[in-house]
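Removed: one protein chain of the complex. Kept in place: all other protein chains.
Naming follows writing order (A, B and C), and every chain is counted from residue 1.
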Amino acid sequence: MVKVGIAGGSGYGGAELLHILIRHPEAEISWISSHRHSGKLVSAVYPSLLGFLDSSFTSLETLSPSDLDVLFLALPHGEAMNIVPQLDGDPVIIDLSGDFRIGDPDIFEQYYKLPLSAPEHQKDFVYGLPEINRSQIRAAKRIANPGCFATATLLALYPLYEEKWIKGPVFVDAKTGSSGGGSSPSPGAHHPRRSNSLFPYRPFSHQHVPEILQILDTSERPLVFQTYSAPFIRGIFASHYMALSREATSEQVRDLYQKYYSSEYFVRWVPECPDVNYVRHSNFVDIGAATQDGFLIVWSVLDNLQKGAAGQAVQNMNLICGFSETMGLGFPPTYP
Amino acid sequence: MVKVGIAGGSGYGGAELLHILIRHPEAEISWISSHRHSGKLVSAVYPSLLGFLDSSFTSLETLSPSDLDVLFLALPHGEAMNIVPQLDGDPVIIDLSGDFRIGDPDIFEQYYKLPLSAPEHQKDFVYGLPEINRSQIRAAKRIANPGCFATATLLALYPLYEEKWIKGPVFVDAKTGSSGGGSSPSPGAHHPRRSNSLFPYRPFSHQHVPEILQILDTSERPLVFQTYSAPFIRGIFASHYMALSREATSEQVRDLYQKYYSSEYFVRWVPECPDVNYVRHSNFVDIGAATQDGFLIVWSVLDNLQKGAAGQAVQNMNLICGFSETMGLGFPPTYP
Amino acid sequence: MVKVGIAGGSGYGGAELLHILIRHPEAEISWISSHRHSGKLVSAVYPSLLGFLDSSFTSLETLSPSDLDVLFLALPHGEAMNIVPQLDGDPVIIDLSGDFRIGDPDIFEQYYKLPLSAPEHQKDFVYGLPEINRSQIRAAKRIANPGCFATATLLALYPLYEEKWIKGPVFVDAKTGSSGGGSSPSPGAHHPRRSNSLFPYRPFSHQHVPEILQILDTSERPLVFQTYSAPFIRGIFASHYMALSREATSEQVRDLYQKYYSSEYFVRWVPECPDVNYVRHSNFVDIGAATQDGFLIVWSVLDNLQKGAAGQAVQNMNLICGFSETMGLGFPPTYP
Partner (left out) sequence: MVKVGIAGGSGYGGAELLHILIRHPEAEISWISSHRHSGKLVSAVYPSLLGFLDSSFTSLETLSPSDLDVLFLALPHGEAMNIVPQLDGDPVIIDLSGDFRIGDPDIFEQYYKLPLSAPEHQKDFVYGLPEINRSQIRAAKRIANPGCFATATLLALYPLYEEKWIKGPVFVDAKTGSSGGGSSPSPGAHHPRRSNSLFPYRPFSHQHVPEILQILDTSERPLVFQTYSAPFIRGIFASHYMALSREATSEQVRDLYQKYYSSEYFVRWVPECPDVNYVRHSNFVDIGAATQDGFLIVWSVLDNLQKGAAGQAVQNMNLICGFSETMGLGFPPTYP
């Protein structure tokens, strides 16, 4: 049993950690902070948890890392990098923000519009995408948990880049549900605007782009990445368009993905088109594809708060702590 | 042709006025203010209006009432009552807020949680519900435009109270779409919470209650009024439950409503159950009912930004200015 | 470990049973039938279950009750009553339809528009609402699993009727999500009509009324029950309006509910207003109330496929089989 703390437990990422860890047989939630809701019962802020958790949110100042085995940082971008340098003790740290994903101060500032502090701590963090980085994660103490869009696109494109199946640019049309924007009301998630519509945002410049570019070699196969706000609550639906450098049947495409992911519990190859409905509230990534006339479309779908955030964070915790990788995560998606 | 000004043109009530008045053959929009968006093009804030209006929002300070024939006040509660006493000139004033609906300082403060200023101006305002107050509206210069819930419930219950068909209390279960909460992001209209749910708010204490009680004699037939946030964008769906003081068939119920409303263009008696779908983007109120075993359910449905706000305000303007009452408003609802 | 069969596994009730039982530590799914999808992989019809279940739907004809410990019937109304008389073997039978809830042929036909067959089997079935009927359920072999609306209203009103706190009629305004209408496309669940609207259906005559009337003594406190189609997927939100026969503060109302439900795991008293969001994908019923001036509003909220159907069915199975009542059901709701 590990003692777990969550900094920023009242945001959607933190709340999803709570919902998962409550059921996790090896985790005990022993500390939860919230800026906005410090002092309030967790169940007053998340009445879904009534009866599951008697705790109240506390303030970040009460953090005592040496009392924790695992510390999840689920804070807004720019806060974790100020906290990490001051931490004593040696808990496992899993940061759900972008603060330790990039490393390069110029690139970080370009995309996050924030200066990068704590540059000397950047190298301590391993990029926590288990399907690509598992062995490094197992050996790590500090994890930069991937972004939701980055997880969807990296898992979709990694085999194709590795095997050089792509000719020319790849275009990614990536749609997110409204929970991806966080728990604070905002114009883009205001129901009268969001609920019956669809619109692009951040043309060419979403902050998950640089972490994708760190994994894929896009020097000869550039990536164009465009994000959209879609009117569902949870989910990333990412469509990847490209020309193929070689002929490939549907079966060969499937075999390529099977080669990379057949032993990956959380990656499911779907024979039909994927659908946000079939991954919701689970840690699965569903991948499917269609090909014709030398072109390929690959679709990847995940729940942005699970595999795109808290679920993957717990998957990383499981790897580091030596638990079964699927512990607390092996439940099916909910549908309808 | 009348010159029209709109104070608070960037809220949803003000924006709906713009959408209506653009098509109104006798109105010319000559002044539009916005706190938040002063200086911005209207079409930058409401891109739906691109090509229809080249104006920019200005600040409230530029208001020159004597240049206007009609001034709509579409401001947050508590602002109109500070502005009205300082106005020079003599434009028709139509206030969409609650500031001049109540009159009684104690009741106002109880429901609005604000002190009532300008009490000496309260008596100048006529409650602008044309189907009940038409002749007074025609003779008025200042209108307190009714609340959306109040319009729905008053039109549903007025014939029953007038004819004393009710025995005992009336219970109102009134659901609103998210646009009723205004254009500013708020927790109750945050898409992840609002879009797949339903929840009550303000138990027993919605601010539209007192304006209802001013019209209906509830001394022996008390009214219990409860509001809900529903996951649609536009619409009030109000359900009214009661026991009858007399026997009545469905036909007799229909005849009662026909007696009151058969010559009312904007009130439609529907033979089947009403539906938010069939009034959207129109100034109609659809009313239907079901009765059995001495009990009666009456349903009234309207678009909260049209008959519940801006549409009714223009209907009032038409009456005061001597235009056809339906001018600029006689288009059918949109469906689907 | 019990061997479980599901007749009608491809409807939403059956599919929810699958989603629950997959995680149930004492149940083994050994037979699943579907009219529409016989021969197809379960995961082809419910891709959410990909990787969890390799089975295919079979036809009802392959049913061998003696090979099963528990048989769930999740068929359209009118089918279970034709099957039950022909069953050999002696499995526990839990019927999710209305076929064995009513017993009285005239009332059944009035509400279900179907003749009641198998009248001699009706008395073998216990109404499976554990919070009211637990001891009878434990001793039973055959369960008529309650309707979703009935569960919501019975749990909300039972203490008030038992203690005679009500004066005069009770009005119920009950809203359902679209999954309540089943998995077959229908006009009322067609997205262009359903998703941005709300509308009543079956005035005064929903088929869950008679099962409510069997439990509550409405001779002096009549019940008026009205159902609505609301634009969310899962959830019953039932509002109950009434006058009180005695004075009661909010605290006394709460104490009354605590008296009845404080030891009930699946009934949660909520200090604020309930919300569909906070019970979704769980077996909880959240109950809250507001009172003023001698009137009381009680709200009950549940997930229509969980506590309103499959969750409650598994709760009944647990009771009958001697498992912990919460086994396979004790996970928190999902939110957002």
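Just so it is clear, a contact is a pair of C-beta atoms (placed from the backbone, for glycine too) under 8 Å apart; a residue touches a chain by one contact, two chains touch by 3 or more.
These numbers come from a predicted model, not from an experiment.
Of C:56, C:136 or C:183, it is C:183 that touches the chain left out of the display. From the set B:233, B:289 or B:302, the residue in touch with the chain omitted from the display is B:233, counting the whole complex.
Residue B:46 is the one among B:46, B:127, B:158 or B:237 that touches the chain not shown.
In the full complex, subunit A makes contact with the omitted chain through residues 168-169, 171, 173, 175, 192-193, 196-201, 203-204, 222, 224, 226, 228, 230-235, 237, 239, 241, 243, 273-277, 280, 290, 292-293, 295, 297, 299, 336. Against the chain not displayed here, subunit B makes contact via residues 12, 15, 19, 22-23, 44, 46-52, 179, 183, 195-196, 233-234, 265, 268, 270-272, 275, 277-282, 284, 286, 305, 331-336.
The omitted chain makes contact with subunit C at the following residues, 12, 177-179, 183-187, 189-192, 194-196, 231, 233.
By definition in this document, only the chains that are shown with their structure count from here on.
When subunit B is laid over subunit C using CA atoms, the rotation angle comes to 180 degrees (nearest 5).
Chain centres defined as mean CA positions place C nearest to the mean of all protein CA atoms.
The centroid of the Cα atoms in subunit A and the matching centroid in subunit C are 36 Å apart. With centres set at the average Cα position, the gap from subunit B to subunit C is 39 Å. Between the Cα centres of subunit A and subunit B there is a gap of 45 Å. In subunit C, 195-196, 233-234, 275, 277, 280, 336 are the positions where the chain touches two or more neighbouring chains simultaneously.
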